[in-house]
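Then we have chain A:
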Amino acid sequence: MNIMTIIGMLLTSLGALFLLLGAIGIVRMPDMYTRMQAGTKATTLGAMSFILGIGFMEPAWLIKTILIVVFIALSNPISSHALARAAHRSGIFPLSRENIDLYKKDNQEDKS
Partner candidate 1 sequence: MPELFPLSPVHYVAAPLLAAFLLPLVAKLSRSFIKILPGLTFLYVLYVSAVLYPQALQAPIIEQIAGWAPPLGINLYYGPMAGLFASLFSALGFIVWLYSLTQMKQEPLDRFYILLMMLVAGATGMVLTGDIFNLFVFMEITAISAYSLTAFLREDDKAEAGFKYILIGSLASAFVLLGIAILYSYTGTLNLADLALNMDKVPLSVRVIVFGLFLVGFGIEAEIFPLNGWAPDAYSAAPAPVSALFAGITVKAALYALARVTILLFPFAGSMALISILGLVTLVISELAALHQKNLFRMLAYSSMGQVGLAIAALGLFTAEGVYAALFAMINHAIVKGMLFLTVFAMAGGSATLDGLNGMGRKKPILSLLFTLGAFAIIGLPPFSGFWSKLSVLTAMGQTGNYAMIAIVLATTIVEAAYFLRATGRLYLSEGNPAEGKTPLSAIAALAVLAAGILWIGFFPGSIDETLTAGAQDLLDTAKYTEGVLKD
Partner candidate 2 sequence: MDTFYYILGGILLLALVIAAFRFFQGPTAPDRIVALDAMSIILTAGLAMLALVFHRFIYIDVALIYAILGFMGIVSIARWMEKGI
């Protein structure tokens, strides 16, 4: 059990934990945007560290796992942004007492 394996095990455990937290957040959060907060940020970090950890556990796979990590890092924010925008435009608004919706203020043209 060398140092790489131990780093890998730590990273995978952390990743699995974040994935689980993200999943719990999706269920527990009160409205769609907060759920998205949990469901995309936490799972992105979780998946990245999980897959990087796998790369550390099998050092021969490191390059390809880093490729996946880079891809997730690039693609996940885009997809969650598109999703949030779509939700906002299809008429779902944040649930909060002050009703702060800066996006709506900035984008007056879509009043939907």
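A quick word on the picks: all candidates are chains of the complex that A comes from, given by their letters.
The working rule: a residue touches a chain if its C-beta (ideal position, glycine included) is under 8 Å from a C-beta of that chain, and two chains touch if they have at least 3 such contacts; residues count from 1.
Model, not experiment: these values are computed from the prediction.
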| item | value |
| --- | --- |
| In-complex contact partner of chain A, selected from candidates 1 or 2 | 2 |
| Candidate 2 partner contacts - residues on chain A that touch it in the complex | 9, 12-13, 15-17, 19-20, 22-24, 26-27, 32, 35-36, 39-40, 43-44, 46-47, 50-51, 54, 57-58, 60-61, 64-65, 67-68, 71-72, 75-76, 78-80, 82-83, 85-87, 89-90, 92 |
